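With one protein chain held back, the other chains of the complex are shown just where they sit.
On to chain A.
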Amino acid sequence: MNILIIEDEARIAKRLQRMTAGFFGNKPTEIIICDSLQKGLSHISSKPVDLLLLDLNLNGDNGFEVLELMVSASFHTIIVSANTDKAITAFAYGVLDFVPKPFDQDRLFRALGRFLAPAIKTHEDIKYLAVKTAGQVKLISITEVMYIKGAGIYTELHLKNGRQELHDKSLELLEQLLPVSFQRIHRSYIVNMEYAEKILVQPGSRYGVSLKNEEILPVGRSKYKELRNKTL
């Protein structure tokens, strides 16, 4: 487990490190502290990261300018910040949690708990998915996304306009961030129910969902019941 803390306040960084280490206990965990955005970014580009704890206001740098980049990455981001007024925006961008300063152990543990239990959904509304294209980060409104298909360690976002975008996060991580209108219907598919038209039962106990654009997505056997219950 690789955890990166980007925080310029030495005392607070140490606190985060101590508490995080305590949370993960006996799991093999490596926690790195970077006291500037620049160091953090270079660390991310060279070493694998599973979870990022990020302060938004660092040495006068505006963390928001790199937030898009962070949330487009393969790992989850938890914001630890004094700028509590930025929480809603941060959630809209797709952070796992926003821990307002000052924080105690309980609050931080709750955020870290989310990281460990993907089933726990974020209650705040994500509005965008950030994707990297041609070296730039682009925000895609989730209302534009019809469905998401897992493709190895990446995911493909299939958009209303027929285009596709690659996202660095796995289907599991995205499922955790996306609102309930996005349903996991298959090992490899999340569908935006806004675009689903009906559930198809095909010969041989094969199930599917037809979309408004007449595409048909497979529905996993185990997911079928769940889906029926929800849509009924």
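Definition applied: a contact is a pair of C-beta atoms (placed from the backbone, for glycine too) under 8 Å apart; a residue touches a chain by one contact, two chains touch by 3 or more; residues count from 1.
By definition in this document, contacts and distances are computed from a predicted model.
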Q. So which of "Putative aldouronate transport system permease protein", "Homoserine O-succinyltransferase", "ABC transporter ATP-binding protein" or "Histidine kinase" is the UniProt name of the chain that got left out?
A. "Histidine kinase"
Q | Residue in contact with the excluded chain [from A:R11, A:K27 or A:K198] | A | A:R11
Q) Looking at A:N2, A:Q38 or A:T89, which makes contact with the chain not pictured? A) A:Q38
Q. Please identify, in ascending order, the residues of chain A that touch the omitted chain?
A. 9-12, 14-15, 36-38, 41, 57, 59-62, 65-66, 82-85, 100-104
